[in-house]
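As you look at this complex, bear in mind that one protein chain is not there, while each of the others sits in place.
A and B label the chains in the order they appear, each numbered from 1.
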Amino acid sequence: MRRASREWQRLGERCMERLLFAGSLSGIVTLGAMVVFTFAAGLPVILRTGLGRFLLGQHWRPLEGEFGIAAMVVGSVFVTLGALAAAVPLGLGTAILLSEFAPPWVRRIARPAVELLAGIPSVVYGFYGLVVIVPLIRQHLGGVGFSILAGSVILAVMILPTLITIALDSLRQVPDSYRQGSLALGATRWQTVRRVVLPAARSGVVAAVVLGAGRAVGETMAVLMVTGNVAVLPESILSPVRTLTGNIALEMGYAAGEHQQALFASGIVLFILTMILNGLIQLRRVGRVAR
Amino acid sequence: MSLRRVSTLVLGLALLAVSGITVGCGSPAVQDTETVVIAGSTSVQPLSELLAEEFMKERPGVQVTVQGGGSTAGVRAVTDRVADIGAVSRPLREGEEGLKQFVIALDAIAIVVHPDNPVEELTFEQVREIYAGQITNWSALGGPDRAISLVTREEGSGTRTAFEELVMGGTPIAEGAVVQNSNGAVRATVAQDPSMIGYLSLAYVTPEVKVLRLDGVEPTVDNVKEGRYPLARPFIYVTREAPQGLVKEYLDFVLSEAGQAIVEEAGVVPAR
Partner (left out) sequence: MEEGLARAVLWGCLLVVLGALAAIVGHVLVQGLPGIDVDFLTTAPRASGREGGILTTIVATLYLVAGALAIAGPVGIACAIYLAEYLREGSLERIARFGVQTLAGVPSIIFGLFGFTAFVLWLGLGWSILSGSLTLAAMILPTLVKAAEEAIRAVPDSYRQGSLALGATKGQTILRVVLPVAMPGILSGVILSIGRVIGETAAVLLTAGSALGFAVSPLDSGRTMAVHLYLLAMEGISVPKAYSTSAVLILLVVGLNALATRITSRFTVRR
């Protein structure tokens, strides 16, 4: 009797372990399935067009069978860089303030506020950009308003929460003894932050920036609503541009046949772009462990 | 050893059950007689929703689902049996003629500008030259000295396809034109910029934008019906086979007097 029940118990343990094991592979299995499905749908077009002509081609005329995504890649990169240029100083500044200077009550109010910013659906941002930011840019800076600048402003606000929360966490992880040591040597608070705390938190701060960049590259609806979606190489930050994500969301509904495959192909490029960004973070992590 | 085998068996059965459920759910998506799925053109979607709403009032218990997606997606949804009816806002293309088609309405494409723009009327030729990027300033058209900004729809859109076929006649649309993927977004773009010109489905026109006369003709329901307004295209429902059962009932309703009255109410031109 007792032996039998122990056998059952062991059987239960085994079953559980296998189920959990299966669960642990869910991430990689899902990723694999996504790679298979998107590549199967998109790769033929890239192969037919030729990788060079697909990536560097300047003309996107899907109905005439011309698929060049250079303008979209440039669009995605510029909008992302613009967003980072605004969001990195702002986000880091806020994180440093909340971690090092602000009294606790400010942190108690600011942190949930920043998290709220992260929870607002992207369509709300896009809608706000469409009715407020785009007209503002057109009236004060010229152009049609739909522009790299409009996309960057909206994206900057959208990636602020990612930047602030991750940077804040890594700053808080710097041991207080570092700060005390520096202050005891006669450094001011700001000198301590610049010379001691920031260098110590560097890898976390870099991770925050890279994750923010990843979010910016991948954002779709909000950007689509404010960048004007012109698939031409931009001349200035006031030029309208089309991003890779925008290209997919814009034309997916109407695309068929080769056109749709080409959209999946731009999806592949986007996929690889985000994998590279992700790889950057993971490499840093491995490097840190090795050190 | 036997324990390991038993545990593997249990796991296998569990996986089988899960996949069985998934597959079992998969098959009867469309055959279900109590629902009609319509998918396709975003220009037709609001009209289809109105029609579906009225139809469901008359036939309680029946479900008519209306999807967007786009004209081409609608055709494919019908071919793939994801939808019963495809909604298309452009003439059918090569390779699509095998489908049964029913013209449910005619829609005018209105040329619109900002209400502050003094220009009232354009010729077909002028519209083409504007969109080809040959006329670039409103002063050439009797307006103020202001550069013209264009807004167009995305590649593959039914409205754009119809505009290209009817107006552009092979000349490509200038590459610098802002692209928006819906009638509403085109309207919003024009409504906030005095230098913009755009084109959109007549059903979406509101006082936020000013409609231009084209070759002297205003896009009204009557002018389209009589064939006086030149820039019009059909709204088409397509099915894979000759419609039966509930799909047929729905189509009959749409083409009935009551259905066509709803079409007219929505600001679209009835097909009959």
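In the analysis below, a residue touches a chain if its C-beta (ideal position, glycine included) is under 8 Å from a C-beta of that chain, and two chains touch if they have at least 3 such contacts.
Keep in mind that what you see is a predicted model, and the values were worked out from it rather than measured.
Touch with the chain that is not drawn comes from one residue among A:Glu7, A:Glu64 or A:Glu115, which is A:Glu115.
Across the entire complex, the residue among B:Val127, B:Ile148, B:Val167 or B:Ala185 in touch with the chain not shown is B:Ala185.
The missing chain lies against chain A, touching residues 9, 12-13, 16-17, 19-34, 37-38, 40-41, 89-94, 96-98, 101-102, 106, 110, 112-117, 119-128, 130, 132, 157, 160, 164, 188-191, 193, 211, 214, 217-221, 225, 245, 248-249, 252, 263-264, 267, 270-271, 274-275, 277-278, 281-282.
One chain of the complex is left out; on chain B, the residues touching it are 22-23, 25-27, 29-30, 35, 37, 39, 42, 45-46, 49-50, 52-53, 56, 63-69, 80, 82-83, 180-185, 187-188, 204, 206.
Methods note: only the chains that are shown with their structure count from here on.
Centres computed as Cα averages put chain A at a distance of 33 Å from chain B. Interface residues of chain B, counted against chain A in their complex, comprise 3-4, 6-8, 10-11, 14, 42, 68-73, 75-76, 149, 154-158, 172, 175-181, 185, 188-189, 192-193, 195-196. Here chain A touches chain B in the complex through residues 7, 10-11, 14-15, 18-19, 22, 60-63, 130-131, 134-135, 138, 144-146, 224-225, 228-232, 240, 242, 249-256, 259, going by the rule given at the top.
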